[in-house]
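Left out: one protein chain. Kept in place: all the others.
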Amino acid sequence: MKLFEYQAKETFRKNGIPTPQSMLITSVDELGAASDMTGFPLVLKSQLLMGGRGKAGLIRFVKDRAQAEEECAQLFASYYNVKKILVEQAVHIKSEIYLSITVDPVAAKHMIIACADGGVEIETLAETAPEKIIREYIDPDSGISPYQMRNVAFQLGLNGDVMKKFSSVLGKLYTAFKANDAELIEINPLFITGDEDVVAGDGKLSIDDNSDFRQNTYEKTREYYDSDAEYESALEGIPYLQFDGDISLMCAGAGLTTTVYDLINYEGGTVANYLEFGGPNYKKAVRAMELCLKNESKVILVVTFGTIARADVMAEGIVEAINRLKPDRPIVTCIRGTNEEEANRILKDAGLVPLYDTEEAVRKAVSIAAGGDA
Amino acid sequence: MKLFEYQAKETFRKNGIPTPQSMLITSVDELGAASDMTGFPLVLKSQLLMGGRGKAGLIRFVKDRAQAEEECAQLFASYYNVKKILVEQAVHIKSEIYLSITVDPVAAKHMIIACADGGVEIETLAETAPEKIIREYIDPDSGISPYQMRNVAFQLGLNGDVMKKFSSVLGKLYTAFKANDAELIEINPLFITGDEDVVAGDGKLSIDDNSDFRQNTYEKTREYYDSDAEYESALEGIPYLQFDGDISLMCAGAGLTTTVYDLINYEGGTVANYLEFGGPNYKKAVRAMELCLKNESKVILVVTFGTIARADVMAEGIVEAINRLKPDRPIVTCIRGTNEEEANRILKDAGLVPLYDTEEAVRKAVSIAAGGDA
Amino acid sequence: MSIFIDENTKVLVQGITGKEGRFWTDHMIGCGTNVVAGVTPGKEGQKVEGREVYHSVRRAVEQEDVEASMLFVPPRFTKDAVFEALDSGIKKIVTVADGIPLHDAIQIRKAALLEGALVIGGNTSGVISPGKAMMGFFPYWIERVYKPGRIGIMTRSGSLTNEVTAMVVKAGFGVTSLIGIGGDPVPGTRFAEMLPFYEADDETDAVVLIGELGGSMEEECAQMKRDGLFTKPLVAFLGGRTAPEGKRMGHAGAIVSGGKGSVKDKIEAIESVGGKVAERPRFVGDYLKELLGQ
Partner (left out) sequence: MSIFIDENTKVLVQGITGKEGRFWTDHMIGCGTNVVAGVTPGKEGQKVEGREVYHSVRRAVEQEDVEASMLFVPPRFTKDAVFEALDSGIKKIVTVADGIPLHDAIQIRKAALLEGALVIGGNTSGVISPGKAMMGFFPYWIERVYKPGRIGIMTRSGSLTNEVTAMVVKAGFGVTSLIGIGGDPVPGTRFAEMLPFYEADDETDAVVLIGELGGSMEEECAQMKRDGLFTKPLVAFLGGRTAPEGKRMGHAGAIVSGGKGSVKDKIEAIESVGGKVAERPRFVGDYLKELLGQ
């Protein structure tokens, strides 16, 4: 679960990492109270999960009240559906640093990534100037040691008081990384101010969904998702991606669903949505089809090849879904695996024409989407 | 620093380990309020740091108010100088377990020690029935895992709900062990009650003095020490042990002081006090001599062989101490090491007769103590 | 010779008394697996499929010879169960749990590396040497998929593995050892770490790699081949060729980000060392025929 900037900064503050003075507002009316707190100049930061907010004009530096109100109104009215703006004190910046912590799956360690060129996307830098990227590996059991914080600071060219303040921020960021079961925690940019303070200019925090049982600070609300279908599927725990093509995928197995997605593209078809109802969700055929039907797709393609996810149970689910939802579009099925004979009997009894080969099923769906016979 | 039972139990409760209902009292007057809380029967537990309180009659099981008042008054009036009594609810005990955590210096791990025969001294058991002692080793970085708690529980023969409760207590005890920089944390006995609850019947917690800078919950007050001299030396950080012989040791170096102690015994002398003013204390000769003079010893024996602890600085200290304290007993010196020539000149100038051989110095001190010439 | 397990490998089942544990223990035995005992805390004295159940792995290994442990344990308890197995000296562990917390997974892999153990999973169907033994839940009863033979298979997927393996069998081959390293972002064991075992196995003629977008595991395999540490024919099938950048498609962690982890890069890496990458599952069999000169 990816958090908004203002939430990441809440976590930073809880862990003692300095952030600029700020207030979250949901309408232009609240701007006065916010600017009383931050003073001018200030920065209006649209709270959206997308990257590149700066380039998209969603972050505005304003000098006075009049400008603030105008730009704030613009942001709330923008195409991007801005619901919340973080009004933040403008800090006098001497330099900017990139700092993040994630995991290294090969070394089985936590990995600190830092760069003296803050503000830029680290992925871009990895392409253009990989030698500028500093990495420090942390043993997940013994945790970070002060010398490792200093190692990063010295490699960044910091010294004296700033070195000490940076090391302290890094130590606290690491504490937050572990305590929040973070996939990624990032400060980009981390400001070094004119007063030699070290302050988090931005904040990203992505929490591992598998840790939900021990991490429940933030509820999964609609605002974290781009579409209703993505939100609803997330609540169900069903992997779902929104596209805008013709074929709704309702497949089982992450790898197989991705493969079907590829095959559709090879055959010249287009995908309306990616939906994976394998694993723990294999009994959720009704709910899955409901999500597919929210799209204006022309056909639903069901491909499975399951083990625990028994073919007969899935077939029963499909038939039940058809009976209950009365879908307005054709359904192509290719259900294999444990009890596949029984599954195909069930499908036939329900008037479907089960297929047995994935490519054949894909071609059939593409043909239907192109106007061919069901 | 060894804590009192009531303090160890405070720590237990803070960490979620169940303890019987109890109240600490400092006079018989408070008994009523305490017994109102615990009900009868109750246990009166004298708060002393010595072992074997039960055998010494310092723990009393009482049935009613009258008996409680009588026994309580006896305890406060006893030879052992009881200042505080823990009034504790009497628990219905089904069985007793021994449980402690300490460090294993060879394996470099934390070590859980447990035994199904609670209540007895573990050292005694180590002699008589070592096969009954259960040990579980914990990596100091990764910490305790639930399977290790269960391993101990199953070896103790626990099962079902009691197994789960015991495992929980062990996990919390481990947390307390680490959080308090404990040398030893011990629950002996750990009660299994008639209701299958797991409750700490007693508590020992010894905190590593080297961790004082990060462990300052309890102040070192007089009540932790047997004598004024031990208390005052502890405040100074000077290792000191009280004996009742004739010769006050004022030596430098833990190993050398112990060796001088041995040599005095070999020569038929007796030690009044062991005092080690080497290392960081080597400039504290005045304070050290002051502590020695608190004893009714017949001679003060100074033996050193120092490096950083420079011989000349020590000699100057001795001379200053003599000038300021005007000791009423002879002083034998044997000061060697860095700048020893200068040291011996200083001692001679002050009218002392410096010796150069430890055994010679010891014989001289023993002779003086036996009435010989200084 | 088989990789990881064969019919002689002495297998312990942790979580044997649970519904899933019982069901698949039955199937593992049915498949030929030498299950010697089980563990469920608090259930010592019970039996499952005639095998003794112990309170703990330590008590089990005191009574039984154990070489490998199969975990049917919920994700949140998996780290503890893996640590327990490692602590008893078990060097082969399979965990099928789907949903192991990332930070636990890092600690699991670290512990495995430290102990020199192979932890396979989580989020996997497990390991199967068709006709000999299985740890996990493969539909070994589907004969057009799990036929014995001389092809090694490594995979991140479940259903896709059935799909691709069926194509391998359709082409006239069979499988020596199939290792499902699992779809988690931090699997306990990585593809490249299994290659030396396939290299040393006389009964494996070639290896099929079923990978996907994201991560660097396929590139690591290419590097092994480049370094001469793996010399047998290598055919890969990689899901997510047409996946758009920035979307998490497939397993957790399968994402193309900042131009890294794209299937295009992986194809280049594998082909640059003489491996083949099949565009469709069906082509895997064709490439095997080509490389093995059949």
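As written, the chain order gives the labels A, B and C, with residue 1 at the start of each chain.
Please note the rule applied: a residue touches a chain if its C-beta (ideal position, glycine included) is under 8 Å from a C-beta of that chain, and two chains touch if they have at least 3 such contacts.
Just so it is clear, the model here is predicted, and its values are computed rather than measured.
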Chains in view that touch the one left out, judged over the entire complex: A, B
Touching the absent chain when the full complex is considered, from B:A34, B:I134, B:L263 or B:V366: B:L263
Hidden-chain contact residue, picked from the options B:E70, B:D141, B:D161 or B:E223: B:D141
Hidden-chain contact residue, picked from the options B:G171, B:G253 or B:P330: B:G253
Hidden-chain contact residue, picked from the options B:Y147, B:Y174, B:Y225 or B:Y274: B:Y274
Contacting the left-out chain in the complete assembly, out of B:Q47, B:T333 or B:T358: B:T358
Those residues of chain A which, in the complete complex, touch the missing chain: 142, 145-148, 150-151, 154, 159-160, 163
Hidden partner chain, residues of chain B it touches: 103, 105-106, 108-110, 121-124, 126-127, 139-141, 178, 181, 183, 208-211, 213-214, 241, 251-259, 261-263, 265-266, 274, 278-280, 304-309, 336-338, 340, 358-359
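In this section, only the chains that are shown with their structure count from here on.
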Chain at maximum distance from chain A, centres defined as averaged CA atoms: B
Dominant chain pairing [most C-beta pairs in contact]: A-C
Whole-Å gap separating chain A and chain C, where each centre is the average of the chain's CA atoms: 28
Separation of mean Cα positions, chain C and chain B [Å, integer]: 55
Residues within chain A bordering two or more other chains: 139, 141
Multi-partner residues of chain C (at least 2 other chains): 107
